[in-house]
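Single-structure report; data block below.
A single protein chain has been omitted; all remaining protein chains appear in their positions.
Order of writing sets the chain letters: A and B. Residues in each chain are counted from 1.
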Amino acid sequence: MATSSEDLIVKALQEYTTCDVSDALIKLKFRNGGFLSGLTMWSPQRQDGPTKIVGPAYTVEYAPLSDPRPKYPTHYIDSVPAGAVVFVSCPPKIPNAVYGGLMSTRAKASGAVGSVIDGRFRDVQEQRDLNYPIFARDVGTAPPAELLKVVAVNVPVKLQTDEQDMTINPGDYLIGDLNGVVVLPKELGEKAILLMKKQVEADSKMAVEIAKGMSFSEASKKFRL
Amino acid sequence: MATSSEDLIVKALQEYTTCDVSDALIKLKFRNGGFLSGLTMWSPQRQDGPTKIVGPAYTVEYAPLSDPRPKYPTHYIDSVPAGAVVFVSCPPKIPNAVYGGLMSTRAKASGAVGSVIDGRFRDVQEQRDLNYPIFARDVGTAPPAELLKVVAVNVPVKLQTDEQDMTINPGDYLIGDLNGVVVLPKELGEKAILLMKKQVEADSKMAVEIAKGMSFSEASKKFRL
Partner (left out) sequence: MATSSEDLIVKALQEYTTCDVSDALIKLKFRNGGFLSGLTMWSPQRQDGPTKIVGPAYTVEYAPLSDPRPKYPTHYIDSVPAGAVVFVSCPPKIPNAVYGGLMSTRAKASGAVGSVIDGRFRDVQEQRDLNYPIFARDVGTAPPAELLKVVAVNVPVKLQTDEQDMTINPGDYLIGDLNGVVVLPKELGEKAILLMKKQVEADSKMAVEIAKGMSFSEASKKFRL
């Protein structure tokens, strides 16, 4: 799946924050600027430090045992491509964790750059000892098999929150940092990158002048289009 | 708006925690001791360190684009008085952020002591680099203009949580620390201060005796009224 244009976009995104990506997506009329609510940084630190992840999504769908689809025949964690961000989707209000330390050990060995769990994860200390980035809904302790099964891998999955209707497609760019997690649809990657450079330059100039005493309105008129 | 009695109350409040303020407000029959649920410290550290803010509220009301009121004609951040706490009110379940790093750069240049965002804020690292205190509901990445507009500044605003019915009036004292954010209505400022000194002395004596082995009941009878 990895292509040279994908590589270039991932490289370019390293220069920007999730907020920069959202600013560009808002200009491209992509709703909520791609923000995925409820998913925050837990490892290597809890919402602290310089950690940032960027990569194409490798998606995993968990569903209740009552779901008519069969359990996925192999373990999804054994097929994560190098450079990918693992995205695990889990139904809401499940007390059990869907992701743990051994998953990250395997993902890291495969060259994944981080995991985003729309659900609970566990083994917090082990995740941090691995220095492996985890973004998730919340913590947990119990494994999921009494309630859930994996039903699909690398299919479009929905964010499981009642605040938003957002889809993560395999290969969409996932970007995570202190502010949360953003999805950048694959087809908008190049357009977004082109917008970001100008934005960030304008905002940097605004910050300098505002710190010196210029009003926000004046700085905005002067430096933003 | 700043008066010398206001200054004295702000100065006196520096000596006390949000819990001390709430204890006094409960005695004055002000419900929930003025606690504003859901608003926690994000900058300069996430619920850690000695940060505390105290100041009169400068309020800002965001509403959905469908709101009949027109957009406020100027940028609210250009009129924050020195010493104020900016309070930004945003409807619930909005994935977009209503406050960012450039707002804090401007507020800090104006001498504001901190910002309380009843909504999402963004640019977490920039906020921390500014060493500017932020209390908020949650993080975010996207700007708000696709969904919301500012409709009023320095008007009474409601806390946007389903747990409480609380109003923040312009000029009410806002106090924020590790425990959260408390509103002290302007007209109760002096009465509350008078109660706090006695409370804190009693509680300090109780702590000493309890640590030595006295029962809570005995210490309470001995030192509290």
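Operating definition for what follows: a residue touches a chain if its C-beta (ideal position, glycine included) is under 8 Å from a C-beta of that chain, and two chains touch if they have at least 3 such contacts.
Treat the numbers as computed from the prediction; the structure is a model and nothing was measured.
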Hidden-chain contact residue, picked from the options B:10, B:25 or B:168: B:25
Residue among A:32, A:51, A:96 or A:179 touching the omitted chain: A:96
Interface with the unshown chain - residue positions in chain A: 46, 74-75, 77-78, 93-97, 100-103, 105-106, 108-109, 122-125, 138-143, 145-146
Interface with the undisplayed chain - residues on chain B: 17-19, 21-23, 25-26, 31-35, 37, 40, 46-48, 50, 162-164, 177-180, 182, 203, 206-207, 210-213, 215-217, 219-220
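The criterion applied here is as follows: only the chains that are shown with their structure count from here on.
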For chain A paired with chain B, centre-to-centre distance based on mean C-alpha positions, whole Å: 31
